[in-house]
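What follows is a single structure, and I will ask about it in a moment.
Only a single protein chain was left out; the remaining protein chains are all shown in position.
This part shows subunit A:
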């Protein structure tokens, strides 16, 4: 799965869970400051991403995913390892 597909999937999840406009979801954006996603929504996003991409995103890894790009890279690696 290409990075762009993962980014688009995350954008859809972000819109559904936190009402973020899909156009705002670029790899350089931080979840907390740029997209205004709070810590509990991050868990909901992780749960939705786990289901959608078939990966595991533990809470201690979640803390390291500051930007959309971090999450795309993590999911890509996790999928490759699966």
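General remarks:
Convention: a residue touches a chain if its C-beta (ideal position, glycine included) is under 8 Å from a C-beta of that chain, and two chains touch if they have at least 3 such contacts; residues count from 1.
In the analysis below, contacts and distances are computed from a predicted model.
One subunit of the complex is not drawn; among "Xanthine dehydrogenase family protein subunit M", "ABC transporter permease", "Beta-ketoacyl-[acyl-carrier-protein] synthase III" or "Fumarate hydratase subunit alpha", its UniProt record names it "Beta-ketoacyl-[acyl-carrier-protein] synthase III".
Along subunit A, the points of touch with the absent chain fall at residues 38-40, 42-44, 46-47, 59, 62.
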